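A single protein chain has been omitted; all remaining protein chains appear in their positions.
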Amino acid sequence: MDQSVAERRPEPICGMNTWMPVPARILDVREENFNTRTYTLQFVDEEIRRMYRFTPGQFNMVYVPGVGEAAISISSDPGSTETLDHTIRLVGSVTRAIQRLDTPALVGLRGPFGRGWPLSAMEGKDVVIVAGGIGLAPLRPVVYWLLHNRDLYRRVVLLYGCRTPEDRVFAEELEAWDARGKIHVLVTVDNATGSWTGPVGVVTSLLRRIKVNAERTIVLVCGPKVLNHVAAWNFLQLHVPPDRVYVSLERNMNCGFGRCGHCQYGGKFMCRDGPVFRFSEVADVFGKEEV
Amino acid sequence: MITPTAPAVPTAAKPKLAVYKFSSCDGCQLQLLNLEDQLLDLVGAVEIAYFLEARRRELPPPYDIGLVEGSVSTPEEEERIQHVRRDCKYLVTIGACATSGGIQALRNWANIDEFVGHVYAQPEHVSTLETATPIAAHVFVDFELRGCPVNQLQVAELLSALLVGRKPNIPTHSLCIECKRRGLPCVLVSDNQPCLGPITQAGCGALCPAVGRACYGCFGPMEQPNMASLGSWFTSRLGYSPRKMKQMLRLFNGYLEPFKQASDHYERLDARK
Partner (left out) sequence: MTATVKIGQQLYLSCSALDDMIQALRGLGFTVVGPRVVDGVISWQTLETAADLPRGVSDQQSAGSYRLVDGEPELMFQFVVGPDGPKRYFFPASLRLFEFHVSQQNFVLDAGPPQVPKLAMLGVRACELAAIAVQDRVFGIDDPTTFRCESEPYYSQTRQESLLIAVNCTRPSGTCFCAAWGTGPAATHGFDLALTELRDGFLVQVGSKRGCLLLEKLPVREPTQAEIELAEIKLERARERMGRALDVRGLKELLDQSIEYPEWDEIAHRCLSCGNCTMVCPTCFCCSVSDTTDLGAGSQQVSRTRQWESCFTHQFTYTVSGPERNTIRGRYRHWLRHKLGTWWEQFGSSGCVGCGRCITWCPVGIDLTEEVRRLRERSQAPGSRGPTLRPGEVDHGPVSR
C-alpha cells in the first residue's frame, strides 16, 4: 500500500443501508490472554474484500446480530486487507457475544471509521510508541507500517506495559519485533510472575531507559485513561511539543460517523475526529472529568 | 440500582425458566401469561420448569432464569427466598413488590399488630414479619423489572435479550423521555398535574400521561433522580403539602430509595407543622 492511500480517509463500507453491517466470517481465533482474543475476519463478499482499506488507528463497528455493535480498532497489517484482525477483550455484552462465537461464524462490520495515527507527520522523526494492556491493538498496524517503511523514520521505540507477563498481547510478536532490530521494544509489568526478569512498574517508568530527543520526537499513546493522561503529561514535561503528542481515546460509540452524539469529547466527536487526537487539539478538555 | 449486564445463559439446551410468587397480587405473573402472541414462542424458547400459576408440572432445580414476583413478608418467605436464589442462575425480580416491597411495604411505617388486629378476626393465626421488604434486601438479584404491574413488552424484551445474550434494552432514564418520544403533551407543564415522570423510571410506555393523567411513579425512581428539585417545585409552585408529597411518594415504591428517604423527609416536615 502506498503512502497516499494510508493518509487519505478510506471510504467506509456498509450494507444496503448506513446501519446495515456487512457480513464477515471468523477465519481464526487466537488467545492473547485470559480475556482477550484476536479474531481474523474476512468479508464474505469478494468485491468488498478488494475495496476495503483502512489506516492504522481506525476502527470498525463489530456487530453480532441480535446483540449489537461495539467500536473495536483494527489490529492487523494495513498493507494486507484480505483479512482483518480485531483484538477483543471481554468487557461487555457485545464482546461477550463475540467470544461465544468461533470459526466459521458470521459477524457484521461497518467501517473503517475515525482518524488514525499521523503517518506522514511521523516521517523523519523519532517515533515513541506507548501502549498499555490492550492499547497495543490499535498501535499494531502502526508497527507493521513502520516495519514496511522503516527508512522513512528515525529511531522507533515501543514502550509496552501490562499487569503481568501473561497479560501481554501479541507476546511473540513483541519479541520478534525487537529481535529484528528495527524497533526497540521495552516491556514492563505491574507484577512479575513466573520467570519474568524484565522491568517492573508502570509504562512511563520505562522513560528512564530511553533517551528522548524532544526536538525530533513524535509520541503515540494508547492505553487506559490514566496511562493516556500520565504518558501525555510526561512527554510534555520532556518538552515534546503538544502538537507532536498523539493519544488514542475511548468513548461509547453508536453510529461511528458523528451523527448520534454519544461519543462527544468536548467539541470533538470521538468517532469522526478521533479516536486519535493531537494533544494540542484537545488540550482544553484533556484530563477534565465529564466533558 | 442494578446495572444491566449480559447474562451467561447457556445456549445449548433450552434454558429452564422458573416463576415464583411471594407476597403479591399475581398481577405481574399475569403479565407474563398475557404475552399472548409471544407466549407460544416463549414456550418454544424456554422450558417452563416451575410456574405454578401456569402449569402443575414441576421440573427439579437448578433453573437458568428465575422470575420472582412479590415481597418478603412472612417468616416462611424469608427462608424460601434463600432456596430460590440457590436454585436459579440468573434471578430477576419482577414488579414493584419484588423490587421495592410494594404497596404492602406501607406497613413498614406502622405497627404491624395493630394492622393485623384490624384486618383479621383471629390475628393469632397470622404469622407475619414486621416489614415487607424487597427481594434484594435478602439475596443478590441479577436484574430487576419495575412496575405495578410489570410491562409485558419489557418481560418479553428481557427474556429475548437473555436468550441471545444482549444487554436488555430496559431504560433506567426518566419517564419523560418515553413520554416525549410518543409525542404526548406534558401534563405537568401544560396542566399543572403533579406528574412524577421526571423522577420515575421509564418502561410503562407513558400509560398515564397518554390518558391525560399524571404519572404516579409505579416504576419507581429513575437513575439519579433529583427528588429535592421536583419536590420543591411541587410544594412551592403547585402548592402541595408535605403530607400530600409523602403520600405520592409512598404509593407503590415508597420503600425503595430514594423515594423512601424523600417520603421520610416530607413526613418529618409534616410532623413539624
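The letters A and B name the chains in turn, as written, and every chain counts its residues from 1.
Just so it is clear, a contact is a pair of C-beta atoms (placed from the backbone, for glycine too) under 8 Å apart; a residue touches a chain by one contact, two chains touch by 3 or more.
Bear in mind the structure is a predicted one, so any value in this text is a computation, not a measurement.
In the complete assembly, the contact with the undisplayed chain comes from A:V67, out of A:L41, A:V67, A:I98 or A:L220. Interface note for the absent chain: among B:Y90, B:W109 or B:W233, the touching residue is B:W233. Within the complete assembly, B:E223 is the residue of B:E53, B:E223 or B:E257 that touches the hidden chain. From the set B:L159, B:C204 or B:M245, the residue in touch with the chain omitted from the display is B:L159, counting the whole complex. Take subunit A: the residues that touch the chain left off the picture are 11-21, 23, 44, 64-68, 91-92, 106, 108, 110, 225, 229-230, 233, 236-237, 242-243, 250-252, 254-262, 264, 266-269, 279-280, 283-291.
Within the complete assembly, residues 38, 40-42, 44-45, 156-157, 159-161, 163-164, 166, 169, 171-174, 176-177, 180-186, 188-192, 195, 197-199, 212, 222-226, 228-230, 233, 237 of subunit B touch the chain that is not shown.
The criterion applied here is as follows: only the chains that are shown with their structure count from here on.
Distance from the subunit A centre to the subunit B centre is 43 Å, each centre being the mean of its Cα atoms. The touching residues of subunit B, when paired with subunit A in their complex, are 5-6, 8, 11, 164-167. Contacts from subunit A toward subunit B in the complex involve residues 66-68, 92-93, 96-97, 100.
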